[in-house]
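Have a look at the structure below before the remarks.
Only one protein chain is missing from this complex, and each of the others stays in its spot.
Moving on, here comes chain A:
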Amino acid sequence: MSFPILMKPLPLSLKDFNFIAEANKSNAPGGAASSKSVKQPPQKKDGPPVASSVAASERGVDRPVEKERKKDLPPPRMQFDDESRVGKAKRRSLLNQPEARNRVELFRHLPPHKNGSQLPYLESKFFELHEMHPSVYKVGLQYLTGDTSGGNARCIAMLQAFQEAIRDYSTPPEKTLNRDLTSKIGGFVSFLIECRPLSMSMGNAIRFLKSRIARLPLTLSESEAKAALCSDIDRFINEKIVLADKVILRHAATKIRDGDVLLTYGSSCVVEMILLYAHEIGKQFRVVVVDSRPMLEGQKLLRRLVAKGLSCTYTQLNAISYVMHEVTRVFLGASSIFSNGTVYSRVGTAPVAMVAHAFHVPVLVCCEAYKFHERVQLDSICFNELGDPDAVSKVPGRVDVNYLDNLTDKQKENLQLLNLKYDATPSDYISVIVTDYGMIPPTSVPVIVREYRKEYLLI
């Protein structure tokens, strides 16, 4: 019996999955066999097709099939200055995207920001989206409005929503659980991307989930499979985030001595945990919280720290040279760490690390290993996320400095507003990275990615 082996090279996109499903339907008598056979190619090339299908679903658009692809190269990300792809994306998108006026030229390749004004529109579409699970929808709305932010929080929210969706899932007739569920997850992911571009932690988590789905033994019944997946998700959250954070706390607390002045930037959940833990075990230290516009995340951290009784100094990013004279350690969080040691984190982290380096203050970056990524990045422009440009021009709470209200059209034509969300800190400013694998120098990140990828992603 010849199996209809699909010699389609990578990557397989969503459309390809649907196509395979339909092909199976048409070969009704050989249905079971052919479904098995079709399963072979995806399982053999397990790593790359999963990665690339993740990438494809991350983009949420059809990708033309590419002829050759090296296995180890991560697929390129969606570039938004490519007109044809953007057009297709727009047609499939759920959100109404107004034409962004005055986009900064340098960032034409990034998707424009979707602000909270989309919320009522999305809410009204709730009952029209039968493909969408309500908990995923809820998570998407939370991302859109900014209620859930921060790598760990977003990842956990997304995984828990997927858990709900998996529990409520039932395989339609004539389809296999693996492929159908994978395509459903892909649909969820593309919705989440429209609400807000994925963070690296979310990308890795999705990769993990898809690989678990693909690895499900065929002998399992549907309920067993679903239970296995839910417990896998729980295990991922528990081991890779919760326990990893505990290990990081232990390591980092050894680096805090009595009398230290610790500086932190913005609001990182891991750094906050470290400071509270060190305070609990009785170390005497002061904290300097550095904050910046437009998100002003440091204020939330400040409030929580002062409530627990830590003595804090609050300042904004420009004054960093003033406070750095008496700082002994700098603790920073990260959204992701790339294979060349570059730390990808909230915008403003790079100047903090740079000034600390100039004043010979050690910089410790605290990051769970599941956030590591095999990409490399040299600067903050090739890949970033754009925020709401109006947040730059408006200063909430200070009416005396709202100089940019009431601009004439001619003025608006020449003025562009740029609100970046992330930046890339070069590895030479980082002294050590504290992860659940221990305290490693930035040069060891590709080692962990290469050697421990299966382990740290539980693939």
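Rule of thumb we're sticking to: contacts are C-beta pairs under 8 Å (C-beta built on N, C-alpha and C of every residue); 3 or more make two chains touch, one makes a residue touch a chain; residues count from 1.
Everything that follows uses one rule, which is that contacts and distances are computed from a predicted model.
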Name of the absent chain as recorded in UniProt (options "Translation initiation factor eIF2B subunit beta", "DNA repair protein RAD51 homolog 3", "Peptidase M14 domain-containing protein" or "Mitochondrial import receptor subunit TOM40-1"): "Translation initiation factor eIF2B subunit beta"
Touch criterion as defined above, residue of A:Ile166, A:Ile206, A:Leu275 or A:Leu310 at the omitted chain: A:Leu310
Residue of A:Leu181, A:Ile241 or A:Ile320 in touch with the missing chain, whole complex considered: A:Ile320
Contacting the left-out chain in the complete assembly, out of A:Ala205, A:Ala225, A:Ile241 or A:Val347: A:Val347
On chain A, residues whose C-beta touches the chain left out of the figure: 104, 106, 261, 286, 288, 291-294, 299, 302-303, 306-307, 309-323, 325-326, 347-348, 350-351, 354-355, 358, 379-381, 384, 392-393, 395, 397-398, 401, 403-404, 407, 410-420, 423-424
